[in-house]
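The complex is shown incomplete by one protein chain, all other protein chains being positioned as in the whole.
And now, chain A:
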Amino acid sequence: MVTNITNFGRSGLSDWLVQRVSAIILALYSLFIVGYLLFHPGLDYATWSGLFAQTWMRIFSLLAFVSLAAHAWVGLWTVTTDYLKPTGIRIAVQTVIILAIFVFLVWGIQVLWGA
């Protein structure tokens, strides 16, 4: 048993599950956005804004943002533990990553509900 305190779910099993579920949500969201853009070739601001004004789209988008945040945390945490061996540097980089993820998440929520 290797103890860990900076990973997302405190357990390898939960991190692994979060990574896979969030990947599926991100794949569905990406396919939807790409599909939407293909079916609306002459997309204008009113249509685009109208899409994001609907509650289901806001829920779907927020779900994708939360998934991206969790996915990035798990993935980048893994990368830092592979390549940054000095504990001080690793914790510092992990802190910056987690803070950035938090800022982007709050910013994303503000974009969704702001307009």
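One rule holds in what follows: a residue touches a chain if its C-beta (ideal position, glycine included) is under 8 Å from a C-beta of that chain, and two chains touch if they have at least 3 such contacts; residues count from 1.
Definition applied: contacts and distances are computed from a predicted model.
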Undepicted complex member, UniProt protein name, chosen from "Succinate dehydrogenase iron-sulfur subunit", "Permease", "Y-X(10)_GDL-associated radical SAM protein" or "Peptide/nickel transport system ATP-binding protein": "Succinate dehydrogenase iron-sulfur subunit"
Chain A residues touching the omitted chain (full complex): 1-4, 7, 11-13, 15-17, 78, 81-83
